[in-house]
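Quick notes on the structure that follows.
Note that one protein chain of the assembly has been removed; the remaining protein chains are unaltered in position.
Naming follows writing order (A, B and C), and every chain is counted from residue 1.
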Amino acid sequence: MRSTRPRRRLLLATLGVAVASGIALGVAGLWGEGAVAAEPLVATSVCEAHALKARKAEDPSLEIEIPPNFDMPWPTRAACLSHEAALDPNTPGPVQPIPFSHKHHAGLYGVDCQYCHSGTDRSPAAGVPAVETCMGCHSLFPPSYDELSGIRTLKEYWERKQSIPWIQIHRLPEYVQFRHNRHLEAGVDCQACHGAVQDMDKVHLVPDTHWWPWLLPTQKLEMGWCINCHRQNGASQDCLTCHY
Amino acid sequence: MPELDRRDFLKLVGVGAGGAAAAGCSDHVEKLIPYVVQPEVITPGMPVFYASTCRECPAACGLHVRTREGRPIKLEGNPDHPVNRGALCGRGQASIGRTYHPDRFRKPQRRGAAGALEDVSWKEATAALAAKIAERPGGTWVLGGATGPSLSDLIDRFVGAVGAGGRLVYEPLSHDALREASRAVFGAAGLPIFDLSGADYVVDLGADCFETWLSPIEHQRQVLEARDLASAEGRAARMVYVGPRLSMTAGNADEWLPAKAGSEGLVALALANVALARRQAAGQPVGGDAGLLAALLAPYTPEKVAEPTGVDAAALRRVGEQLALAKRPVALPPGPGLASSRAVAASAAALILDAVLGAVGRSVGLPPETPATPEPANLAALEALVAAMNAGRVSVLLIHDSNPVYSLPPQLGFRDALAKVGLVVAFASGPDETTELAGLVLPDHTPLESWGDASSRPGVRGVVQPTIRPLFDTQAFGDVLLDTARAMGDAVGAKLPQGSFRGVVEASWGGSFDAVLARGGSFAPAPLRGGAVQAGAAKLAFRVPELVGEGEHALYAPPSPLLYDGRGAALPWLQETPDPVTKISWQSWLELSHASAEALGVEAGDVVAIETPAGRAEAIAFPRGGIRDDVVALAVGQGHSVGLYASHQNDGRPGEARGASAIALLPSVRDEAGGRAWLVSKARITRTGGHARLALMQKSDNKRGRQLGDAVALAALEGDAHASGHAGPHEVRRPFAAAADATDGSAYRWGMTIDVDKCTGCSACTIACSIENNIPTVGEEQVVRSRLMSWLRIERWIGDGTQELRAGRPPYDDHEQLGRIDVRNSPMLCQQCGAAPCEPVCPVLATYHAPEGLNGMIYNRCIGTRYCSNNCPYKVRRFNWFDYAIHNWPDPMPLMLNPDVTVRCQGVMEKCTFCVQRIDLARQTAKNEGRPIADGEVTPACAQTCPSHAIVFGNLRDEGSAAVRTAEAGGVRAYHALHTLNTRPSISYLARVIRDPSSRIDEDGGHAEAGHHANAMTPSQEGTA
Amino acid sequence: MPTLLGVYERPDQVAEVATRLRARGYTDLETYSPAPFAEVDDAVDEKPSRVRVFTLIGGLTGVVTGYAMTIWMANDWPIMLGGKPFSSIPPYTIIGFELTILFGGLLTVLGLFLVGGLPSLHRDKAYSPRFSAEEFGVAVRCQDRDVSEVDALLRGHGAEEVSLVEA
Partner (left out) sequence: MTPPPPEAVAAMIRPAPRRPDSRINRDILSVMEGASLGYWVLLASAVLMVHVAGAIWIYQVYEGLGIAGYVHPVFWGVYIVTFVFWVGIAHAGTLISAILYLFRAKWRNAINRSAEAMTVFAVLTAAQFLGIHVGRIWKSYFILPYPNQRALWVNFKSPLLWDTFAISTYATISAVFLYIGMIPDLAIARDRAVGWRKVLYGALALGWQGTSRHWKAHTRSVLHLSGLATPLVLSVHSVVSWDFAMALVPGWHTTIFGPYFVAGAIFSGFAMVLTMMIPVRRIFGLEEYITDYHLENMSRFLLLTSIIVGYAYASEYFMAWYSGVEAEQTSFWMRAFGPYWISTWIMILCNAVFPQILWFKRVRTHVPTLFVLSVLVNVGMWFERYVIIITGLSREYNPSTWGIYTPSWYELGILAGSFAFFSMFFLVFLKLFPVIAIAEMKELAIHEKAHRQGGAH
């Protein structure tokens, strides 16, 4: 949240400029002779540059001006947009310490889940990527990416050699012994439990309800929900499989 | 320490549910804390093993440390290590707790003007120390426990470099007498090495070689392998115990000669006398100049010795002859507890007996010429140090790896002398009596955090490597020495190795250090050195010692099997595990014979006062049959006044001593050569009128003839056992086919075979189980109400018991008799019954029969009606009366919890499930490799750590599995506990074998049982008794 | 239509007068008694009460539910317990029995309400607290022209008092 406010102000400012110049134009027209040349829209960041270019593409009449230091491909438009989306508190799911978008990484660039969550196929616990893993790629990125607050935060953590306190979304009680590796072995794909993460900018629990015959419905990650899947796939229903 | 960066990853991070500190019924894992840099060797959720070495006692067993996410969670024996071969004793198991002990010092501290400790930084601490030493280098002394060669070496170099006054190695149980005796008899000072493998006749002259003496695990393994019934030699093997008290070790012998305390030497000589004659007649070598020996032994005929020792001459003669005829006999000298003012002579006598029996060089090895570490100081040297301190000649005293204020006899005056020392520096990881008096406390790493090594014997050297990044702001003693030296200037610093102590350790190993780390050390035991009896031996005066003080009882202070010399008192598991003999925990009790008790008019639980010239203490009286009338026994180890568990602090009464310290009662007396003597004083026992509720976990050793801890006479086995080595044609006497009790489809039916004949009662399994399964300790008050939580207990039965009934409220039931041994130690744990009585009565299906035959217990389903426990005839279920998980694991203890096992919350029943988490792990690997679980792939914590391999776990549906084969090899010994109840247990017990001590050995060495043992019953007879 | 009320002291009188009245065709009558008297009730209507049907139905549903529930639940997720069969009848009989009683009892109450017409908010004009003391009442509804005959009949059987509660 903290990092988003300045960007908001930036946008407001731009809009303000735009409106003001519009009015100015109108007034000039009113007074007839010697119409003043329209003030062009000036980009103040790469992301904004992308935004303006897009608008320009829509109506060519628009006067825009992109300072050269903002006229570059990185961060890509997609990055800017998903970064924005991951910061939006009004979509489901908590805002994470870093606006990391699974949609961007897993969806757009199709990074394999196991690339970051390594060891999931070997270990009961799904690995949460070490900060190093993130830096593995992001340290190679051009510095212009730093205009994204998320990248900046990441680098701060890295410099402070601190781990990132992610907020856990998919949580099982401590008395449940879940084994990721066995489920991968069995060919269950991540989405079965975690939902279509590759389409989420902000990861959140996708509600999924199974209606038992004769019984109360069971929600995702509740016991009945697991049992249902186990029954359908002929997996073990022995209590000791998950509870000991 | 730059080198440590390689191990930076050993930091405390729980991943997901990795930190299973939350109680089983609340789920409080809300943040995911990933690594900053994830080490290549760590996969969150998977265990990583490191080889290291146990530092609890000088035996120095090899360890495999199981870590999860950089936290050690379980210690197991290193199978490659020649001393323990994968086993580990209770003390070793519990030692993991030192690292997570709530008492630990968080920072270095200095005693301020007010006398209170205040934090300082390492920098100023070392600076201050350096300055203080520089004032008067000669006044600097180092006093500390036995260390590994490289640290010991470093200390010596430090002493040399700063020109310190000197260094004393201090071990309370230092075996001074034995070291001297070895010099006197063989001319080689130091600790002889005892290798009991294959020994077919062991005479333990009060060594208690299964408990604390030299290398207990090794001795247990060797003796019990030697008496394995599978071989003729095994059936022939015998063990005789000589001593005033039926100790745990004695309980495993075949014959007990209850000699007067301190007279073991004479017994040894008498045996030697008989054996010598017999061997000479047979023309066998006698390990020395026959004439010399004959002259030396002549006066000690059994008849003469009978009176002073109180042992029947005939018995002495018989044992002597059996010894002479045995193939590999060996005698073990008296242990520290029996070291009297005549201890050197007594130990020498034992060594002479060994020599006569030709055991020297075969079972007994002379000490190496050049010991890896200096010999410990004897009492004389310590007295000299105290004198120097009193004279103000000691300005700086560095105390490491020891607690002399507690473990030195008070009469020595060490405590007062400390006050006269300019600066006392204590290197300890936690508070104890010594740190209380130290001016500077420089917290040391625990062994799990530090580098080092340890040498069990020539050729065997284990490495100690850190398996966790230091939890607190502590430093290894070695590094502090280096830093101090450097702080004293380059002149001094240059004389010591550069870099850190790790460098010193690494440098001390030739070749690849990584290979060493992988294996856990270098294991090439040197062959035993032989030797002959020297003429000097004749100069020794063999006499029964005279004791100081008055009173009609000799005060015998044996080391505690669990608390050792008292260092174990800080660990709750060792405090809470019932004593293998009396089954008392947390308290200190005075053992006295029933006759003495009647004479004093005391009953079990009455508080009695013990008075000796050294002082007075109070303890709880515990009358028993297994002790001489002229002796009272008070185990060493209790009586600490500092520490959360060691003292009564946890009752909110900080600093009140828990129990009585035997050491405080012992006058400071030397043996012939200035060694420390323990059996020195008489004690006057008086009743105080007080009474205490005993924390007694087994109130009766009378099994009433019920089918628990059976026994069979060897005679009854002979024919059958001859016929078959192992799986023979005869089928096992198996009341029920437990293998059937799993679903038809299942390939497995987990089961166990427990050999009662091999169980020594050492209780290592109990502690291993507690640590593997996150079982909390509950404290004294709860144990008094029998609310101990351990899933596995060792039941101790004496004989088949009687069905006599006592009216009223018997305090406890005791059937021991002087000179008679029929102890059956029978581990009792959940039998995983096929027709389990506990299952049908649970209203909510919290306990049920799993497809693979386990009796599952689902904690989060349990609502605590406790019906299952009522219906369990074995009484192996435990109930969480309080939220032990929250109350009994203060920080940082939760870090040592096993993430694979749910922590149980208040109001929930719990019990053993054969370490189902281990079964599950094995199943996962097997599945991934697309194969069934192999035999021996799963080993529950108890079976894994058992020094004598009494517990064998396996799949009953696999006829070839070790468990089944062992049960079948057991032949008629196999039985099920309480089988008349038709619970179809999956555990087969093998009955204890009673080897008739009076069995004659004929010339060819084979044994023929003389008569049927009075106590022997076959299980079948017994069930209906 | 007028309603006459005769007040009596003894149940046998009520029984007689009721039988008599019905014999004369005055079937629309009602008795009030302070305590249960079989003769009175049968005099008004000799058919046995239908409550028993309810009890029977209740009991049967109970036993069926009991066995069905236990057996189905035990087999819905079969879990081994001490080597006992999943559908073991003896223990389930207890559940079956208890439910028989429970349902039977509850339906009996239902029967009482339906058959007995309870609870009712309506209060007869003829009813008065004296009938919850120790007196009996017989209320007859008849045609105007029959009033005197009924009156006579009522008095004829020793009515302490006859009154016209409704003209």
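The definition used in the following text is that a residue touches a chain if its C-beta (ideal position, glycine included) is under 8 Å from a C-beta of that chain, and two chains touch if they have at least 3 such contacts.
Quick caveat: nothing in here was measured; it's all calculated off a predicted structure.
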| item | value |
| --- | --- |
| Chains on display which the left-out chain touches in the complete complex | A, B, C |
| Listed residues C:Leu21, C:Ala74 or C:Leu153, member touching the removed chain | C:Ala74 |
| Residue touching the undisplayed chain, where the options are B:Val424, B:Leu708 or B:Ile754 | B:Leu708 |
| Interface with the undisplayed chain - residues on subunit C | 2, 9-13, 16, 30-38, 40-41, 43-45, 48-49, 51-52, 55, 59, 69-70, 73-74, 76-77, 79, 81, 84, 88, 91-92, 94-95, 97-99, 101-102, 104-106, 108-109, 111-113, 115-124, 127, 129-135, 144-149, 151, 157-158, 160-164, 167 |
| Touch residues of subunit B, complete complex, unshown partner | 25, 698-700, 702-706, 708, 782, 785-788, 793, 795-797, 801, 803, 805, 807-809, 813, 828, 837, 840-845, 861-867, 869-871, 873-875, 878-883, 906-909, 978, 981, 1025 |
| Footprint left on subunit A by the chain that the document does not show | 212, 214-219, 222-225, 227-228 |
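Just so it is clear, only the chains that are shown with their structure count from here on.
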| item | value |
| --- | --- |
| Pair of chains joined by the greatest number of C-beta pairs in contact | A-B |
| Gap in Å, rounded to a whole number, between the CA centres of subunit B and subunit A | 57 |
| Rounded Å distance, subunit A centre to subunit C centre (Cα mean) | 73 |
| Per-residue multi-chain contacts in subunit C, two or more chains | 79 |
| Per-residue overlap in subunit A, given as positions that touch at least 2 other chains | 239 |
| Residues of subunit B touching subunit A in the complex | 13, 15-18, 20, 22-38, 43-46, 845, 848, 850-851, 854, 856, 858-861, 900-903, 913, 916-917, 920, 924, 927-928 |
| Complex interface listing, subunit A residues touching subunit B | 118-119, 122-133, 157-158, 161-168, 171-175, 177, 179-182, 185, 236, 238-241, 243-244 |
| Contacting residues of subunit C [partner subunit B, same complex] | 79-84 |
